[in-house]
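With one protein chain held back, the other chains of the complex are shown just where they sit.
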Amino acid sequence: MIDIIPLLILTPLLWASLAFLFGPVWGARQAIAGITLQVVLAVMLAENVSGGALRTHAAGGWEAPLGITLSADGLGATMLLLTQVVALPLAFYAEAYFSRHRDGSDTFWPLAGYLLAGMNALFLSADVFNLYVTLELVGLAAVGLVASGGSAHSVAAALRYLFATLLGSGAYLLGVALLYAAYGTVSLAELTSLVSEAAPTATLLAALLMLTGMAIKTALFPFHFWLPPAHGGAPAPVSALLSALVIKASFYLAVRLWLTLFLPLVTPVSAQLFGVLGAAAICWGSVIALRQTRLKMLIAYSTVAQIGYLFLFFPLATDTAPDAVQSALQGVTLHAFSHGFAKAAMFAAAGAVILSTGHDRIGQLGGISAHMPLTVFTLAIAGVSLMGLPPSAGFLAKWLLIDSAIASGQWWWILVMIAGGLLTAAYVFKVLRHAFLRAEQSVTFRPLPRMAEWPAFLLALASLALGGRATEVLNLLGAP
Amino acid sequence: MKLLPRLGVTAVFAVLAAVLVHAVLNLPEPAVRLGGAVDKALGQSGVSHPVTAVLLNFRGYDTLLETAVLLLALIGVLTASGQVPGSMRRLPSTPHAFLQSLARLVSPLMVLAAGYLLWAGSHRPGGAFQAAAVLAAGIILLYLAGLLPANAASTSSLRAGLLAGFLIFLALAAAPLRNGALLQYPVEMAGALILLIESGLTLSLALTLAGLFLCLPDEFEEEDD
Partner (left out) sequence: MTPGLLFALTGIALFACGAAGVILAPHLLRKIISFNVMGSGAFLVLVGLAQRDGGVDAVSQAMVLTGIVVSIAATALALALARRLLNQCGEMRFPAETPDD
């Protein structure tokens, strides 16, 4: 059914607008209804494209290059599924969170709705200029969400994020301009067929600009400076959305461009550069995470580190054996999934801690194991997935990446991944250790609504259970 | 920022600019020329100006998303200033009488100009965005002249006005889905549908653009963090 593709974009646009019209109370209900529908649509689309099929939709009835083409393949359908499935529990969680914590509740639902619409539009777009518009939609929505925290800290973090994201999309736009000048079209399919190894300098520059732009937007080391304050300082449901989902959108675009448009142009050297930056992110991010004193900042730096794993895709999939490429793509996609579930769970759990105790200082987490056992369990399970312990999906993802490293003869990445796993274990255990201490006298624990804890727990369980059901996700991915 | 990083950044961008210049001066002929395709399809688009045809028909999906971006920015501005729409900033000082008379004279003309731009978009440069910009400027002029009442509209009707254009666009985007593609106008109705969309957009975008200015945070409010 071709109609699913536009519906995935129109649905969130509709409920986001209605949420703005009717206010936050109705907004939550409309959001939950809308996202539920989106989950169903994403599953239907996934079934449609499994096994390597491709579904396209010509917006306006005009075929490319005159019109804009929307298309869904295995990779896009997978990302869409991840987005909707993580968004649904987070919607329930956000409703509970904002019933207690008023800051930012007024505009959360419209902003989140436009964010989801932008992400769906991004995963479905096959037109490089349209991708620019979707990038801005996602970016501005995310900035608005970060700013909704209200404090000077949040506003400064939002501004830093805004400038970083604008630099990234500005670079991307210049790349689009060069491509249009060189080839006369902005349709991804047509451009892919036109770009060859003998491409003019303009195409090479376009590749450099667009990939650098995506690196900035994904907070790859050394462009990561904007992420910790933005993800750490935002309200917990926002942090969860940003770390679990938004950061994957620009990474997806980098992979898409690398595998389709710029495939004739990529060199092993540039791929290794991405890998080196990824390795630096893993090590640097994990070390800084260890030194944090606040839970949400620790989790934010953990995101910086985990993003590094994603960028190991590039050296593992460029100019290597086909099964190395396949393992690399599967590993990275599974990592995006497991990290999405686990990170959303962790931020939601941190938010629950804040709701209950009023703070998130790690040193004073004592007692939450007795008063909020479900939340501690959530943190532990999510940590298992982040560390890459079996049987979680995180383990399977790292296994696939190591497999790819062996198949392509690049054993040095294995060392990096092992180091990353050890450092991750260190900061996860740091949190858990404090959680199991006895409570200090001065801390009071407010009881939590059920919806403040259960969505996080379910997300963490999903990251664990996905390890067993991963074959379905990988089948969906099909051949790149 | 210290001197060495500043020099480094400047050097990087200077090199980038030089390489870009070289690349641009050595561009080949493009393989695809869209101008011909646009001219061929212009007859079915419902308008006679190619830019409007591209904006509202061939690449109308881009316009749909960009309207969402603008609405989103307004919501972001409202978030940043902690205001509800409908309550505007205080004027810094009493407006001069000359400004008030001028505003009274000029604002009906601006409405007229906006209406003309909207209608003219079908066969010459113009259209919804240009008309909305003029209309928004008129609203801001009235505000600066102190002629806009403090609570010009109730919150809900203002929100409805902001969203009306976008919702009309969304409805017309979804309607053809039953037996066609997103935003696929039937050829005989294309011109009328485009006009309908543009009218709705003009109103909503005018309110949005005016709101982007009028709802900025007030200056020097004492705020404790």
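Here the chain labels run A and B in written order, and each chain numbers its own residues starting at 1.
In this section, a contact is a pair of C-beta atoms (placed from the backbone, for glycine too) under 8 Å apart; a residue touches a chain by one contact, two chains touch by 3 or more.
Since this is a predicted model, take the numbers as computed values, not measurements.
*Asks:* Going by the stated contact criterion, tell me the shown chains that border the hidden chain.
*Replies:* Computed over the complete complex, the missing chain touches A, B.
*Asks:* Please identify which residue in A:123, A:180 or A:395 touches the non-displayed chain.
*Replies:* A:180
*Asks:* Which of A:193, A:293 or A:475 sits in contact with the chain that's absent?
*Replies:* Result: among the candidates, A:293 touches the missing chain.
*Asks:* Decide which residue listed in A:167, A:189, A:273 or A:437 touches the omitted chain of the complex.
*Replies:* A:167
*Asks:* Suppose we count only contacts with the excluded chain; which residues of subunit B make the list?
*Replies:* With respect to the unshown chain, the touching residues of subunit B are 1, 6, 9-10, 13-14, 16-17, 20-21, 24-25, 27, 34-35, 38, 50-51, 53-55, 58-59, 62-63, 66, 69-70, 72-74, 76-77, 80-81, 129, 209, 212-213, 215-221, 223, 225.
*Asks:* State which residues belonging to subunit A touch the missing partner chain.
*Replies:* Interface residues of subunit A facing the absent chain: 129, 132-133, 136, 140, 143-144, 147, 151-152, 155-156, 158-160, 162-163, 166-167, 170-171, 173-174, 176-178, 180-181, 186, 292-294, 297.
As a convention for this text, only the chains that are shown with their structure count from here on.
*Asks:* Measure off the straight-line distance from the CA centroid of subunit A to the CA centroid of subunit B, and report it in whole Å.
*Replies:* Once rounded, the distance between the two centres reads 30 Å.
*Asks:* Can you tell me which positions in subunit B touch subunit A when the two form their complex?
*Replies:* 19-20, 22-24, 26-28, 30-34, 37-38, 41, 57-62, 64-66, 68-69, 71-73, 75-76, 78-80, 82, 156, 159-160, 162-163, 166-167, 170, 173-174, 176-177, 180-185, 225
*Asks:* Okay, in this complex, where on subunit A does subunit B touch?
*Replies:* Answer in residue numbers: 2-3, 6-7, 10, 13-14, 17, 20-21, 57-62, 65-68, 70, 104, 106-107, 110-111, 114, 117-118, 121, 129-130, 133-134, 136-137, 140-141, 143-144, 147-148, 150-153, 155, 178, 180-185, 190, 194, 200-202, 204-205.
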